[in-house]
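In this view, the complex is presented without one of its protein chains, the others remaining in place.
After this line comes chain A, so read on.
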Amino acid sequence: MLFFSYFKDLVGKEVTVELKNDLAIRGTLHSVDQYLNIKLENTRVVDQEKFPHMLSVRNCFIRGSVVRYVQLPPEGVDIELLHDATRREARGG
């Protein structure tokens, strides 16, 4: 559940979600659930020439299982917090 908790902290921030079909969508993280399904708002497609039809999409729901990467805002990465969290998770706590 580490990623779930972590992504919940990123709600409201700008992220880029890269799908396994190479589509990359940038937007404000609206919500995330335990399956890492992701809802984005104010989205825009990073590679608009390749995926012109996605231009119109303002909010979208992305299935967790099709996500390849989530690019995080640098200010949303708290190294200390992540260290602690991963250690706690590693102990099975």
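Just so it is clear, a residue touches a chain if its C-beta (ideal position, glycine included) is under 8 Å from a C-beta of that chain, and two chains touch if they have at least 3 such contacts; residues count from 1.
FYI, contacts and distances are computed from a predicted model.
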Identify the UniProt protein name of the omitted chain, choosing among "DNA primase large subunit C-terminal domain-containing protein", "Actin cytoskeleton organization protein", "Methyltransferase HEMK2" or "Chloride conductance regulatory protein ICln". "Chloride conductance regulatory protein ICln"
Missing-partner contacts on chain A, residue numbers: 1, 19, 21, 23, 33, 35, 37, 39, 43, 52-66, 89-92
